[in-house]
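As you look at this complex, bear in mind that one protein chain is not there, while each of the others sits in place.
Right, chain A next:
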């Protein structure tokens, strides 16, 4: 079952076509990860799924209706989206930022309902940022800040949550923290999550459904264990590698070929391109 689907989606920036005739069904209640090399169109696809980018051709359907035909405010009650590097107003506090997630439910005469307060309180508790409520967002660490942004998206209380490279600027422990948080939210609340990642191993670890893209097209999709193979890594990333079971999770783990070393004389190329 898929609330959100893309049909023959073609996406372009001015005269450069980035995504070509893409068909994609986002499975409900699962974590889908779109993965691929730089500039493969994965973020662009995510932006189109969240109606931030108008399709050049084809369409994105939410419950069978084209996004372009649904008022943006109504979409905001179904789809939450966190851009790769969101910008907070200067000097805003954590609770203030999280409360902005209630925007789609508010009016100028209805700025703070009990429902808003409940949703914000809950979102902050789930992401463990309640203790930071009165701190300015500027002063937080990268990991804390990302949790605050996720709290904002949670306060929006949408069935679908789209995240664009949520781990990019974080160190490894915070990357794991954020991705664990997202999985937990998916598990506890049954929210459908779509994440764009460029790290194939992270994608394989956290995805229920993995979508591999290259040059604006889907190369493979399905359960990570089926999708992530040596051949796929070569095709999508142009990298020779060994794929072994992850010693912790059993999911596929991509180990790139041996690094450059002056002693090595076999001349075996690591990159196939």
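Keep in mind that, in the parts below, a contact is a pair of C-beta atoms (placed from the backbone, for glycine too) under 8 Å apart; a residue touches a chain by one contact, two chains touch by 3 or more; residues count from 1.
Operating definition for what follows: contacts and distances are computed from a predicted model.
Chemist: UniProt names the one chain left off this complex as which of "Succinate dehydrogenase hydrophobic membrane anchor subunit", "Carrier domain-containing protein", "2-ketoisovalerate ferredoxin oxidoreductase" or "Iron ABC transporter permease"?
Modeler: UniProt lists the chain that is not shown as "Iron ABC transporter permease".
Chemist: From the list A:113, A:141 or A:249, pick the residue that touches the absent chain.
Modeler: A:113
Chemist: From the listed residues A:10, A:59, A:130 or A:201, report the one that touches the chain absent from this view.
Modeler: Checking the options A:10, A:59, A:130 or A:201, the one contacting the hidden chain is A:130.
Chemist: Have a look at A:51, A:147, A:174 or A:191 and name the one touching the chain we're not showing.
Modeler: Checking the options A:51, A:147, A:174 or A:191, the one contacting the hidden chain is A:51.
Chemist: Which parts of chain A face the unshown chain closely enough to count as touching?
Modeler: Touching the chain left out of view, chain A contributes residues 13, 18, 39, 41, 43-44, 47, 50-53, 72-77, 79-93, 95-96, 98-101, 103-104, 108-114, 117-118, 120-121, 124, 130, 133-134, 138, 156, 164.
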